[in-house]
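Of the protein chains in this complex, one is absent; all others appear in place.
Our next item is subunit A:
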Amino acid sequence: MPTSPVNTRIPLTSFGHLITEVKKQLFGIKAPTSVELTGLRKYFNSYTLQGRRNCVLATYGVFAAAAAAYFMRRQNKKEPQTSSST
């Protein structure tokens, strides 16, 4: 009976982890070596743990900055309106 090429102990905590594990075992993700990662990709990539952490923090930072800019702009719009009405 043909055996599955995929090992059975696949972490099932998230769909992303499942897909990553299957890709690794069936196709083999060829992670670039540390020498190949240069420039910005050395710090922001999806292969190393630190790279993934930095990508997550950068994404959250961009959203936080956008939200802060939006609320400040809304506050600035409200202030001229109240001063012109008085």
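By our rule, a contact is a pair of C-beta atoms (placed from the backbone, for glycine too) under 8 Å apart; a residue touches a chain by one contact, two chains touch by 3 or more; residues count from 1.
The rule is short, and it goes like this: contacts and distances are computed from a predicted model.
Comparing "ATP synthase subunit a", "Ribosomal protein L18", "Mediator of RNA polymerase II transcription subunit 18" or "WD repeat and HMG-box DNA-binding protein 1" against the UniProt entry of the hidden chain yields the protein name "ATP synthase subunit a". One chain of the complex is left out; on subunit A, the residues touching it are 11-17, 19-20, 23-24, 29, 31, 46-47, 49-50, 52-53, 55-57, 59-60, 62.
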